[in-house]
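Every protein chain of the complex appears in place save one, which is left out.
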C-alpha cells in the first residue's frame, strides 16, 4: 500500500487533496456527491467576523478555460459558523479548515481567536489575497510589510497550524512567501485568483458589478505552477498548491513542482466528484510508478 | 464610411489592428494568407544587435486556452535585418515596427540607433518584458527604476514614436506605465507574456528546455484586459492592448477598456487571417452601432 | 432527492423551430423524482472554450424509461453546440437541482406565463400539477410565430393562449396584453412564471397589485448550480440568496423587484 498521507507542522492529512475555499461551501453542500471523509481536508468558505452580503449580481463571468468571480466574501459571519455549521462538521473525519478574512489586522486577530476556541478546527488558512473586497483582502498580500504585519499579529494568538494564502498578483511571490515564513507561518497556500476583467462589447459595460474579479480555473494553471515551484525553492515550510487543477495529472504536476498538498477549486463546479477522483488518481500513479509515499513526489522535478 | 484610423504621436495607422512581435515573423511569412497592407501595422520579430540562436527545443507547450513559449529571441541580428529584410518590407504600405531587445542598456541604445537610420521604420517597440532570456528582457520591465533607465537612454537617441512594451508579471503595472511615460515614452503596449511553467507528470521533467516560459493566448485575456484598463486610467499616452485577442469582439473589448490600438499574437498561429478578419469586424461593429470613428471606442467603458 | 453527476445517453434530439430543440436524456438507473421548476446542469464538451456547465429546466420526465427531456433554445455558444449533439452521444449532467413550484390546491385556477427559454418549466408544471385541464391556463409569449414552440402534446393538460410581438400568432403584443392576463388576472388563485426578466417582472408586478399568489423561476447565471460558488445570487428580502439552491423558484414577495 502506498502512503498518501502528508503532514503540515504536526497536522496529519490522510491524503494531499483538499477542497479550496469558496468552492465547496462548508463541505456539506457537496456531501451528496462525495464522501467527505475521503478528502485530505476541506477549506471552508471565507469567513469574516461579521456577516457580509458580498457584492452585487452579476458576480461571475465565464472566460476561456476559466472564470471570473466577484463574490466578495459573502458569509453569515463567525457566530453563525460556530452555532450552525461547526456542530455539523466537527465530527466528520477530515480536516475542516477555516479560511480567515478581515478588513483590518484587528479583525483578523479577533476572528482567529474565536476560531481558536473550536477544538475540531485543526488549522486556519489566513486569506491575505482576496481580490474582491474593497478593504483588506489582497491589499495585505501584495507587499511584504503588510503581509508580515497580519501574520505576526495572528501568529501571536494562534498556536495551531497557520497556513497563509498568497496572492499571485505580485512581481515576486517568493519574497512574500519568505516574509510570512519569517513571521512564523507554518505553510503557504497558493495561488488565490488573478485580478481580471471582462467587458461586454455590446453594452460596453463590465460584466461584473465590481468591474474586476478573480480569475480561476485551468487558464491560470501554468502561472500557478510556476509560482509554486518558485516558492518551493524559496522557503522551508510546506507549500499547498492550487490554480486550475482539474484532474490527478494536474495535481501530480503541482506536487512535482514542490507542493506538499493541493487544493481543488473551480473544478468542483464542473464536477464535484473530481477531488475524490484525484485522490484515486494519485494513488494509482504512485502504484504504477512504484513510489512508496506521496511525499516523495514533492519537489521531485528533474531539472 | 467609418474612420478606422488611429494616431500614436504623429504616426498614423490606417486601422487599430497590428500583429504582435514574435507571432508574424517579419510580415512576409504571412503574406500568403493576407494582404499586409490591410493591417494597421506589423510589429516584427524581436531583434537584437547580434544574432541569437534562442533557447533549445522544446520551446513550446500547449496549455488550456493558451501556450507557453520559450523561443528566447532567436533572430539573425540587426545587420541581417537591415540587409535582407528591410529591403523587402520598406515599400509595403503599412507600419513595420521593430521590436527592440537588449541585454544591457548600451545594447538597447546601439540597436535603436541602427534602426533610427532606417527611413521606413516609423517607430520602435522597446521590449523590456521578454521572460525568456537570461539577461535583460523582463528584468528591466519589472521595476520602475530599471524601466526608467532603459527608456531614458533610448529616448535620448530616438525621436520617432517610441512604444514601450510592458510586462504583466508585476504587482502594479500602472506604476511601470507611469514611470516610462515620465521618461518620454509615446505609447505603452501591453501585455507581454506571463511567466508560466508546464511539467510532464510522467517524466517528472519540465516540458520546456528553459523550465519556465511565457504564457499567451485567450487564457490571459481577462488579466490583460484588466491591465489595459488600469494603465489607461493611469497615463495620458495611448495604450496598445494585447493578450489573447482571437476575434473582433475581443479586440473591441480592449478598445473599450482603453486601448487605442490592439495587437494580435498567438491567434495568428491558429489562423493567420484573423488580423484582417478583426479589421473587418471592427468596421462592421462601428457601422452597426453608428460610431463614426474607432477612436470613440477607446476608453468608452460605462461604469 | 440526492444530487448526482451522471453520464447520460442522448436518445433524441428534435429540432422544434429555428432555434429550439428538444433533447431527451436517458439514465442507466432509475431517476429520482423530479418536479417542475427544477433544473439540471449540462456539460458541453464538444466545443473549444466552453468551460462551465449550462443549466436547463426539466421539461418532462418519463420514469418508466429513465428519461427526461430539456427544451434548449439557442442563445449563445454553449446552447448552440449542445443542439448539435446526436442520439447516441453521452452527456454529463448534474441533477436534480433547485427548488420546485408550489403545487396548486385542488380546484385552484392557475395561470402559467412562459416566454423564451422559460417555456419548459411551464409545460412541465401544466402537465404534472394535478389540476383538471379546465383549471390550467397557460399563456405563452414569443417574438413571432417562428419563435413559437409547438405545444400540441401538452394541450390535454390545459388551455393555451399565445401572444406574439408581431401578431403572427395569437394576440399581438406582450403576455401582459393578453385578455386572460389583463382582464382576468384577479380570478386566478395562483400565477407561475418563467422567462425573460422583463416579462417576469411585469407579471410579478401585476400579480402583486391584484394580490395573487405568484411564483417566478429565475435564470440567473450560474457557475456550479448546487450552492457552493455563491455566484447566482438574487437580492431577496432575506438578503442575497442562491438561485440554484434557494431557488430557482421564488415567491415574488421574497424578491426585491
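We call the chains A, B and C, going by the order they appear; numbering starts again at 1 in every chain.
Note that a contact is a pair of C-beta atoms (placed from the backbone, for glycine too) under 8 Å apart; a residue touches a chain by one contact, two chains touch by 3 or more.
Just so it is clear, the structure is predicted and the values come from calculations on it, not from any experiment.
Here one chain is not drawn; of B:217, B:258 or B:281, the residue touching it is B:217. When the missing chain is restored to the complex, the residue among B:65, B:99, B:169 or B:212 that touches it is B:65.
Checked against the full complex, the candidates B:35, B:79, B:93 or B:271 give a single residue touching the omitted chain, namely B:271.
Not every partner is drawn; the one left out touches subunit B at residues 22-25, 29-30, 32-33, 45, 53-54, 56-60, 62-67, 69, 71, 74, 217-218, 266, 268-273. For subunit C, the residues touching the absent chain in the complete assembly are 45-51.
Methods note: only the chains that are shown with their structure count from here on.
Chain centres computed from CA atoms place B at the largest separation from subunit C. Per-pair counts of C-beta contacts peak for the chains A-B. Subunit B and subunit C, compared by their mean Cα positions, are separated by 47 Å. Taken residue by residue, subunit C touches two or more other chains at 49, whereas all remaining positions touch fewer. Of all residues in subunit A, those that touch two or more other chains are 63-66, 217-218.
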